[in-house]
Each structure stands twice: as C-alpha cells, then as structure tokens.
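A protein chain is absent from this complex, but the other protein chains hold their places.
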Amino acid sequence: VSSQLFDGVFGTTAVVAATDDAAIIDALCEAETALARACTRAGVIELPAALEIAAACDAVRRTDPADLARRSVSGGNPVIPLVAQLRGYLDERDARDAARAVHFGATSQDILDTALMLVASRALGVIVADLAECGSAIARLAAEHRDTPMSARTLLQQAVATSFGALATVWGTGIDGAASRLRTVRDALPVQLGGAAGTLAPLHPHGLAIRAAFADELDLADPQRVWHGDRTPITELAGALGSAAAALGKVAGDIVLLAQSEVGELREGAPGGSSSMAHKQNAIAAVTARAAAAQAPGLVATLLAAGSPELQRGAGSWHAEWPALIALLRFVGGAASRLWVCLGGLSVDVEAMRANLARLDGSVDIDDLGHAADLVDRYLERRAP
Amino acid sequence: VSSQLFDGVFGTTAVVAATDDAAIIDALCEAETALARACTRAGVIELPAALEIAAACDAVRRTDPADLARRSVSGGNPVIPLVAQLRGYLDERDARDAARAVHFGATSQDILDTALMLVASRALGVIVADLAECGSAIARLAAEHRDTPMSARTLLQQAVATSFGALATVWGTGIDGAASRLRTVRDALPVQLGGAAGTLAPLHPHGLAIRAAFADELDLADPQRVWHGDRTPITELAGALGSAAAALGKVAGDIVLLAQSEVGELREGAPGGSSSMAHKQNAIAAVTARAAAAQAPGLVATLLAAGSPELQRGAGSWHAEWPALIALLRFVGGAASRLWVCLGGLSVDVEAMRANLARLDGSVDIDDLGHAADLVDRYLERRAP
Amino acid sequence: VSSQLFDGVFGTTAVVAATDDAAIIDALCEAETALARACTRAGVIELPAALEIAAACDAVRRTDPADLARRSVSGGNPVIPLVAQLRGYLDERDARDAARAVHFGATSQDILDTALMLVASRALGVIVADLAECGSAIARLAAEHRDTPMSARTLLQQAVATSFGALATVWGTGIDGAASRLRTVRDALPVQLGGAAGTLAPLHPHGLAIRAAFADELDLADPQRVWHGDRTPITELAGALGSAAAALGKVAGDIVLLAQSEVGELREGAPGGSSSMAHKQNAIAAVTARAAAAQAPGLVATLLAAGSPELQRGAGSWHAEWPALIALLRFVGGAASRLWVCLGGLSVDVEAMRANLARLDGSVDIDDLGHAADLVDRYLERRAP
Partner (left out) sequence: VSSQLFDGVFGTTAVVAATDDAAIIDALCEAETALARACTRAGVIELPAALEIAAACDAVRRTDPADLARRSVSGGNPVIPLVAQLRGYLDERDARDAARAVHFGATSQDILDTALMLVASRALGVIVADLAECGSAIARLAAEHRDTPMSARTLLQQAVATSFGALATVWGTGIDGAASRLRTVRDALPVQLGGAAGTLAPLHPHGLAIRAAFADELDLADPQRVWHGDRTPITELAGALGSAAAALGKVAGDIVLLAQSEVGELREGAPGGSSSMAHKQNAIAAVTARAAAAQAPGLVATLLAAGSPELQRGAGSWHAEWPALIALLRFVGGAASRLWVCLGGLSVDVEAMRANLARLDGSVDIDDLGHAADLVDRYLERRAP
C-alpha cells in the first residue's frame, strides 16, 4: 500500500478503509453480481447462472490488488481482467451459461462507474457521520457559550463584541449545510448502465428495467439516463465535497487562530508537541484538518476538468477521475475526522476572551449581547428535531 | 475598461453587461436603497429619510468607476467611499436624518456580498436563458436525428453503432441538468446582513425582520443566518457553475471532434476562417466555447480556497472572491453563448455518419437502432412540459 | 476581466496599463511591423513596402477595441480582422505591394503569441520593479532589525526567540528569488514564427533568418523552434508567476498576522478603516496583496491544463491561455504593488515584540541572538552588489 504513513496525520484512516483497493475490488464484484441478479429479474439470465456468478464474484473478490493491477495495464482498467477472471473461474467449473452471462450487456465503464459510486456512497457515509459529530459538538459549544462575550475580529483586527456562541453558529451552519448537501448528493448517486455505446443495445428491450433493478440491488439511484458522457454525477459530488472542505477548513482555521499564544481563547484537549521544543502546545488536530481540507480545491478542479469527456467515453478524462475522486473523498473525510477530534477536546478560556475583549475598552457594552444570544437560539431551534 | 477585446471571442458580452463596473455600482446602490426601505418597514428609519436615501443612491449610481476605484484603495472595498459619498450628498442637501440613516446597522460586507448576489442573480438569468436555448437546440437535434445512425466512439476509437439522436440526449441531459441546478442555486442566492460583528447588533431587536424585508426588497433569499464567515452560498454557486462549464465543454468538444476534416459529420453554420489559409472551416464557435469553459476549474478552485475565511471576516479571502466570481460568471456565460451560436447553425452530414459507420463493416446492424431511439423518446418525454 | 472598479484595491493599475486592450493592439501592430522589417532584412520584402506597413500599423493601432472585438468573433481571434484592416488601409492608398506583404508568411498564432510575449515582457518589467522595491524595503527592515528580538511562531504557537531581522531574511530570500526567476523567464520570452503549419514553409529558405531578425526587432528571444504546439514558454512563465505569488502572499500573510490586535508587532502606515467601525486599523494593503496573490494558483492550473494543445494548433486550449495569462500577470503585479505600499509604511513595535516574547519567560535568552544576526549579515552580503 503506497502511503499509509500519513493516513493517521490527515485523519483519512476510516475513509481509506472504505476506498482502498479491497473496497474497490469488492464494489466491482458487487456490481457484477447485482447486474446478474438484475438480469435475472428481467428474465434475461437464468437464476442458476446468476447464483453461480455471485459465487464466482465472492471467490475472486480477495484477488491480490497488485496482481489485478498488473493485469489491468493492457486494457487500461481493472474490469477487463476481472471479467476474464470471473469467466475463467466459471469455465473451470463447467458453468458455461454463467460464464457467458457474466458482465451481460455491460461495458467496463458501467461496472467501474457503478463501483466508484458504491465506494463514494460508503465513504460519504463515514464523512457525513463525522460531519454530524462535528455539528453536534459545535451545537454544544454554541449552547454552552451562548452568552460568553468575546471580541469579533474582521480582517484579523478586533472589531466589536460578539459571543463565542455566535461564532459557533457560523461554524455550525457551514458544517450542517455541508452534511445536508452531501446527504442529498449521496442519495442521488446513480448506477451506470449503458453497454458498449451507451445505448443499452445488448439489453434491449429490457435495458431500462434491468437498470432499475440494478440500482435497486445496489441501493443506488436509477439515473434515468446513460452518463458515460455526461459526468454531472461526478462534478456535483466534487462540488459538494469542495464546499464541505471549505466549511471544515473554516472551523479548523478559526481554532488555530484562537489558539495562538497571544490570543489563547481556545486550546485543544491534547495539543501536539514538538521534536525540539518541550513547551509547544500546537493545535495539531486543527492544523492537520486544515492541511487535509487544503487538498480539495485542486482535486475538485481536476474532476471538473475531466468533466468534458470525448464522445461516448473519455479518452483519458474518464481514467483521470479515479485517483482524484478517491483522494478527494479521503481528504474531506480526513478533515472531518481531525476536526471532530479537535472539537471533542476543545477547551474554552472564558477569561482570555474577556481579557482580549477588554482591549476594546469602552467601545462596547459586553453585558448586552442579546442580539448574539438570539442568533444562537434560532440556530439551536433550527437544529432541533 | 480593461479587456473588451476578447469579449466577443469568448461570448462574454451579455454577461459582462450584467457584471461590469456599472452593474456592480448599481447593485451596491440598490442594496443601500433596499436596506433603507427595509428599515422603514421595521420602523427603524422614517419614510422621508428612506426616500432621500433612495434619491441619493439614484444620483450617485453613475459615479465614475475609475474614481470610485481610487477612493476604494485606502479601505480596501468600494462600499466605504460609496457610503461616504452618499452621506456627503445628503449632508450637502441638509438631509441630516437621511445622512445618519444611510447604511444603517450595516457593514461593508453586508452591502458588497448582497450586491454581488444581485449581480450573480442577474448574470445567472442570462446564463440560464442561454443554457435553455442550447437545451432546446439539442432537443431539436435529438428529435430530428432520432434514427440517424452513426458510430459511437469510446476512447476515440469507433465502437459500435448508435444514433446521433442518442448522442444528443447525452448532451441534453448535461445541459438541462446544469440549467436546472443553476436555477435552484439562483433562487437560493441570499442577501447578507449582519452588521460589524455579524450579530445584527445595531439592528437589535429588529434585525431578523429587517433582513427578511431586505431580502424581499431585492428579490433575494433570506439566508436565516449571517454568512460573513460561512461562504456556502459562494462555494455552492461556484460548484454549480463549474459543473455547468463541464457540461458545456463536453458538447463543444464533441462538436469539434465530429467536425474534424477526417470525420466531417458536423459543420458549423458559419465556420471560422484563417489569416493564412483560405480553405479553413474551423468550428470556431465550439472552439471558443471550449476555451471559455476551460477557465472554470481554476476559478472554482480559487473560490473554494477562499471559502475558509478567518473568524468574523476574511483577511483577504473575502476580497479574493470578487474577481474570481465575476470571471467565473462571465466565462460560463460566454461558453453558453458561444455554444448556442454553434448549435443554432449546426449542420449534420448524415451521409458522412453512415460512411464512417461503414468502416465497422459487418460488426453491427445499423438498421436496428430501436434501443437508441427509445433513449431519445424518453429524453424528449422528460423534457415535455 | 473587465473591471476597473477593483483595480485600485488589488493594486493592478500599473500592470493593467501594460496589458489592457490598447497595449495588446499595440503589440499586435508592433509584431506586424517587426515582421515586415525582418522580411526586409532577409530581402523578402522591399523596404518601401515595409515602411508603408509600418505606417499602416501606426494608423490602425488606435482602432476601437470594441469594434475589433466584434470583428474578431467570426474567426476567433483579433489578428484576422486586424490583418484585413491593414490590407484595406493599404489598398485604399494603392499600396498594393505593401498590402500583399502584410502578415507575410505568418499565421494568426504567430502574431498573437508574439504580441502576448511582448505584453508579458512589459508587464514583467513592472512586476519585477515592484518586487525589487519590495526586496529593498525588506532588506532595510532586516538591517534595521538585525538585533530586534521577537518570538518565532511555528504552527502559530510561540516557539523560541528569533529576531525580526531573521524573519525579514526569509521574506527577502523569497521575494529576491521570485524577482530573479522572473527576470530569467522574461529574458527568454520568445517570438513565435511558424506559418500556417508551423514549418516556416512560406518563408523558406529564409525562415530561420527572418525569425532571428523578428526577435531582434522586438527585443524578444529567438526560440530556435516553432512553439505553436509546445507551450513551454507559457507554462514556465505561469510557474514562475505562481511561485512569485506564493512568495508575495507569504510576506503579506505574515504582516497580517503580526498586525493582529492581540499581537501588535507591526502596523501599516495607513491602515484601512471600516464603514461601520471608526477604530479599525486594518492592514489593508497586506490583506489585498494576499487576495491578489490568491488568484494565482487557479490561474496557473488553467494555463498548465491549456499546455497540451491539439496537433499543430490547439482547438480551444490556445484561446484559453489569453485571459488566464493576462489575469495572472495582473494579479501577481497587483500583489507586488500592494505589498510595496504595505512595506513602505510599515512600523515595527519593538516593545510589543519584547512583550510578546516575554510570555516565553525563562525559556530563552533574548540577549544572545548572534545566530539570528549572522543570518541577517549573510543575507545582506549576498544582496550587496
């Protein structure tokens, strides 16, 4: 595995487990199994053949990624050798009908796009759960510090008084909004099924029914169209992940700023040390959340640029999506995971907030923060079930 | 004006008119007027003062952009000098109450964010209209060429037979989806109103009512929150524009490929010439649509990177949004405009499609494209009102 | 891209003057003139014809950009109508030989690429001068504060003692390095001359001599090759501008951080005010320098993505370079200009530095900063002529 070393630092461990080679190969096998079952539901494949295909998929799903990688080179994707492997497995067992029925009517992109949507859906499950935890932690901070006065800073200069609760509502609306949008995007992640030319020709006239059943088998959406050449599902996912990264980076960045030695209003529960300075108390979870989130804009740009494939299947742009999408899922998940750690242990120095605010002496009445409290109340109301 | 020279080439003329200096200054003045009216509705400003503010805004909206630009430098945004100019105008006319009431309770970012949302809303009006025209033109092509056989190309190699109508449905779902998503995003574009620290303090306890009225006056959404520090409205708009650019670039790119000399299946109505070759028939509208669309991924990345502002107002990230958002609106609009020109005059060489398909001799039955026709029918049904 | 309104804020005024429509049209005309003179030097065009071409170029260089923009649409670039205009001008004056000799052997891309290199060269002149001023201002700060103790901050936490002079050397090496690299890149900016197919066919066998003379006339480099399809001159320029933006953003960001209310170690000479808070002292020049620099990464990505043109001339990627290159020059220049303003008036609060450092009580000996002083001395030595 090529880079485990930084998985912990960037918090990507959980999403990596949902997006690593084993997860992708699993998803490819699930897609082939689901296609066979969908064909059975449409009467295009006999049930015994579908069952044998399912067994074959189960058998080959623990294939060595490095070996599959080598066999993928000549055709440019892992589906071609995987299908050959499935057919070989079934041929060896004299399951001729099943061997013929494997990958029925499908093209490599059908299986790979579908598998990546499965992988994305599961990764989003992890990401959304972490975002929800972040959102809850922020809501607790907002409630607890509804009336805690602090200085607002605009352009990084002290402005006027606010409350820490009011700042937390800004964090929370960003995080809650990101989670909500990612849930919507996840629920719309579609299967792909079009066949060689994107016309569902080999499945005609059962194509639409098979696609619906295929989606149902995998708990993905039926896209009502072939999207080999219309990458909206990928570009919208990319955009939503990019927005989420920005929202995560915002909170992490604010915590880094408020934890500065000279500000001292926030402090992580387990600040990071240093290889050369014993006294350092780095807001390391927030720092690494920022670093993970900072990977997103470039990766989103890569996916958008890949969003204009040539004719019926992109000559490189399709392939370009795979590593960028996987990396984007991982780093957004990593940022969410690190921020959750950060928020979970965050301590708030109410006295430091008051002391910093006192520099604005006389310019504000820190006892009257009713307006800020109102914002907190409304935010908490909107979050209430 | 700094770069009119390429506006025609990139098709940005119409969106430039909706996003140029005059449009922005107009929007700033409209925002100040609307704020005064909203305060009047809440009983915070007397009606005569609001009327005088409206008149002042009308008077200063033709201010010279270069002059306002110079006066914007010291504070870093045009709202500060514009507000000073409005107050000066009213003071000169002895409208003291109105002078005091100008920009009531607001901060620069309230007015500038709101003005840019107004500008974006209007630019999106132009963009969505052009996308809708592109969508209609594509639907006509799909209907007309429901049964026109052509070769599908995957990885830019001939694959199997499809119909040109089926390819058009792929174009159409991308374009229609982009238009639909941009309409949704446009309807959610919010006003900004938070005051100096984002707590609506100076408007307390009328802040929420004034924000609702402010939104109503400008026909923008009430965001139900202060988003000085939560840039989701910008990052979601950026993502949707990025997706739209990908969909536009897809269609334009396909047309460029199908218009190649050796393919010859499509031809623009008014192909471009050359300064050195009299015989050239460049698919120039499609070429320039691609070029405009290609600006998007980088600009989206800029806006996403700016989406994590520091504390209550970004120290540079806020400012960084302005040119990137304006450029993104212009180039996506430019791509849509150029593609519309391209599609409007597109001629389809049915014989060339057949002749190219014949290279796949024997491998397909070009008389049976019922599957492709089905896709076209369903696409047209979904589009029907 | 057409927005005077923000030119002052982002400091782009001077580079805009070197890159606006008039500057580009001027450069196009200069390129046509220089080509004619180069052909004369090779004996391919008679001197009187070259002189008439030069006069025609002089006459049409004040053409209305909006009008030229309109005439550029059908061919997709401004060279086609400009050449037609030159020929028309000469035909009207019965200068038939000159009319035939205009644009001799060239293609649109020859003239437009060359003109943009001229424009880039001039813009780089402005940018490098501003970088040099920034470098000098930083060197003065380093010398003056060679022994001024301050706290180093790593991961935005106080670390150990350093001197402000030592921090200035980090700023200075970045800025000096950027200036040096941009000078190198500028000196290598080449003319383009290849003719319709990039083979110099119409100029054969004088093509290489004419290209050399063409470069000589314009004080650009002879690329020793045709680069219609090898965009290294653009991608290297983009990379160098991107590096410069990072170096500029670094200094500006540090100043924003050190000017925070709670840190208070630096202060701009003319800090920015606010539309709602009279006491604000924003480090506005640094803030807007950061915002300008933040445009660069996305624009560089756009230019790199455009760096793989199709065959003998890109079908969109070539056109995509124009606005991105112009914007990149402007914003890097803007960042340099704003940073110069910032540095020029920067005041250093030595007492605040000491006071902040005292928080690290006992952990360092602030009287022994000889190591930091050594770094400053060596930096100043390397800068000495």
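The letters A, B and C name the chains in turn, as written, and every chain counts its residues from 1.
One rule holds in what follows: a contact is a pair of C-beta atoms (placed from the backbone, for glycine too) under 8 Å apart; a residue touches a chain by one contact, two chains touch by 3 or more.
Quantities reported herein were computed from a predicted structural model and do not represent experimental measurements.
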Please work out which displayed chains the absent chain touches and list them by label.
-> A, B, C
Filtering B:R122, B:R153, B:R186 or B:H206 for touch with the omitted chain leaves B:R153
Taking the full complex into account, find the residue in C:D97, C:E310 or C:D349 that is in contact with the omitted chain.
-> C:E310
The one residue from C:G11, C:G198 or C:G273 touching the chain left out of view is C:G198
Among C:A240, C:A259, C:I326 or C:V348, single out the residue that touches the unshown chain.
-> C:A240
Could you tell me which of B:D94, B:E262 or B:E381 touches the chain that is not displayed?
-> B:E262
Contact residues on subunit B toward the hidden chain run 151, 153-160, 256-257, 259-263, 272, 274, 277, 279-284, 287, 297-298, 301, 305, 356, 359-360, 363
Of the residues in subunit A, which ones touch the absent chain?
-> 1-10, 16, 20-21, 24-25, 65-66, 68-70, 72-80, 83, 103, 106-108, 111, 195-196, 202, 252-253, 256, 270, 272-277, 282-284, 286-292, 294-295, 297-302, 305-306, 315-320, 322-324, 326-327, 330-331
For subunit C, which residues touch the unseen chain?
-> 76, 107, 109, 152-156, 159-163, 166-167, 169-171, 173-174, 177-178, 181, 196-201, 203-205, 207-208, 224-232, 235-236, 238-240, 242-243, 245-247, 249-250, 252-254, 257-258, 290, 293-294, 296-298, 300-302, 304-305, 307-315, 369-372, 374-375, 378-379, 382
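Basically, only the chains that are shown with their structure count from here on.
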Proportion of interface numbers common to subunit A and subunit C (over half same, under half different) | same
For subunit B and subunit C, let me know how many angstrom lie between their CA-based centres, rounded off.
-> 28
Report, in whole Å, the distance between the mean C-alpha point of subunit A and the mean C-alpha point of subunit C.
-> 38
Touching two or more other chains in subunit A are residues 153-156, 159-160, 257, 297-298, 301, 305
